[in-house]
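With one protein chain held back, the other chains of the complex are shown just where they sit.
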Amino acid sequence: MRMALLEVKNLGISFGGLKAVDNFNVSIEKGELYGLIGPNGAGKTTVFNLLTGVYQPNTGTMELDGVNLVGKSPSEICRSGIARTFQNIRLFKKLSVRDNVKVALHNDVEYSLLASIFRLPSYFSREKAMNEKSREILEVFGLEEYENSYAANLPYGKQRELEIARALATEPKLLLLDEPAAGMNPNETAELMETIKLIRDKFDITILLIEHDMKLVAGICERLTVLNFGTELASGETSEVLNDPKVITAYLGE
Amino acid sequence: MKWNKKVVVRVLAIVLSYVLITVLLRMGLLNRQYTALLVPIGVNIMLAVSLNLVTGFLGELSLGHAGFMSIGAYAGALFTLNVNMPSGISILLAMIIGGVAAAVFGFLIGVPVLRLRGDYLAIVTLAFGEIIKSVLNALSFTNGARGLSKIPSYTNYEHYTLVFVVAVITVLVISNIVDSRHGRAVCSVRDNYIAAESIGISVSRFKILAFVIGAFFAGVAGVIYAHNVGIIKPTTFDYNKSIEILVIVVLGGMGSIKGSIIAAVILTALPELLRGADDLRMLLYSIALIVMMLFNQSGIRERIKGRIESSRKQKAGE
Partner (left out) sequence: MQNIVEQLINGLSTGSIYALIALGYTMVYGIARMINFAHGDIIMVGAYALYVGVSLMNLPAAAAILLSIIVCAVLGITVEKVAYKPLRKAPPLAVLITAIGVSYLLQNLALLIFNATPIPFQSVIQVPSVSIGGLTISGVTIVTLVVTLISMVLLTLFINQTKAGSAMRAVSEDKGAAELMGINVNRIISQTFAIGSALAAVAGILYICQYQSLRPTLGALPGIKAFVAAVLGGIGNVPGAMLGGIVLGLIESIAKAYISTELSDAIVFGVLVIVLLVKPSGLLGKLRNEKV
């Protein structure tokens, strides 16, 4: 039986009197691939920023696995099981590809500052574990050959994948992808769709994604919510929502 | 301990430089001016490497490093002036006291740092440096503007082994931290603090960590400095001193510990080599700062690299 992993009720935030997100509700089940779509400026990224603690909501509740998320800092929310990627890629450019993933293992594979300074045995064993784990994750994306190059030197598509790899390394329950296919050609997008499905199954996680590419949305999302002007326009099974006249109007105009 | 190449190279470098210094000293190959440089070189290496942790790895410009140095110098000197202990124990304790005192101030600065970034943070570090200077000027137990004098000469060139060991410890501790999960976290804050938060890094914790460790070693360097020159005044540790350390870090390469060490040696020895041109020294430093930044950051370097590569390709094609 599936149960709700993320439960969001009446979420809202305004900036200078303007309601960026208003009365947003969503309930995402464990293992689901859920899509969040809508025209530009509809408030999709703002929802991500609320879910990850970048902004604090004015109204509403958010729970992950029954645990409250409101009032927590971004790093606390990550530790409670949500990881994300960014619309405008945010990698650690001057770190190697491997280190980008290893930073994300920070809270998972621990050793003390003294172990770092004095190079105690725990430093070596844990670093080895981190190297193995990061390689495992990089292999999923075929990034292992770039392991030692700077993140800044990766081709664009690979940078997007590295961001996903980094997010996965925090072992999230819920992964938020903000326009993962942005800037990709159709071939790359098709490949990405397979990868997203693969990581959902391999890492046993739930995925919420923002995307403009309707082919990708229709191809992999099981359910959708459509946002327009910060409020929900429609939600439900992907095929139903995409055929909803209201949604078509919002996308194509009158 | 794993004996990989990196460790072997490090050990060799440490042993060889120690042997070199010893041989030069014992054989009397260094004149007075040069022996007098040995300890200042060690002090500058410690200052530069510790500032590099904050500026090169954490990515925050600290303009108050001389302030931390002064806290260490005063705390250490006040200790040795007021206790009666064998010199060895006295200087070791002084270094610990000086380092800890500076680290406490590093923590105090770390707190406003939590909320600030970039330009604002740089100005706050500058303000802290100036506040420390004017408080030292006003206090009576630090002897005000006249400063402390007759500080026992515990770290003159005859004690180069002690200074060498402390400098090596500083470099090893900081480079070990940089190359660890803590160091990676510090670098991730530099490269993108929003992304760092998003993967569960507590940004404030690592900012404070870098500031406290940087301050600690600047404090220890201050203690060595004080017991080398014998006299310290509040004005010794002004903004100019902080800039001098920054110049070493920038010229050596931000984020390069090796670079900081080499630049510290060269820039400490250079004024001796260019004696008489002391007025020109600071002028050259300032030009070096501007040129380094323009060269590294304006894309000139990339363009030159591109040109070299394309000419190479052309040659290969012929």
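Lettered A and B in written order, each chain numbered from 1.
Going forward, a contact is a pair of C-beta atoms (placed from the backbone, for glycine too) under 8 Å apart; a residue touches a chain by one contact, two chains touch by 3 or more.
Because the structure is a prediction, the values reported are computed rather than measured.
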Which parts of chain B face the unshown chain closely enough to count as touching? 55, 59-61, 63, 112, 115-116, 118-120, 122-124, 126-128, 130-131, 134-135, 137-138, 144, 194, 239, 243, 246, 250, 254, 279-280, 282-283, 285-290, 293-294, 296-300
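What we mean here is this: only the chains that are shown with their structure count from here on.
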Please tell me the distance, in whole Å, between the geometric centres of chain A and chain B computed from their C-alpha atoms. 40
Write out the stretch or stretches of chain A touching chain B in their complex. 52, 54, 73-75, 78-79, 83-84, 86, 90-95, 99, 102-107, 109-111, 113, 115-119, 123-124, 126-127, 130, 166-167, 169-170
Residue ranges of chain B in contact with chain A within the complex: 1-2, 173, 176-177, 180-185, 187-188, 190-192, 194-203, 209, 255
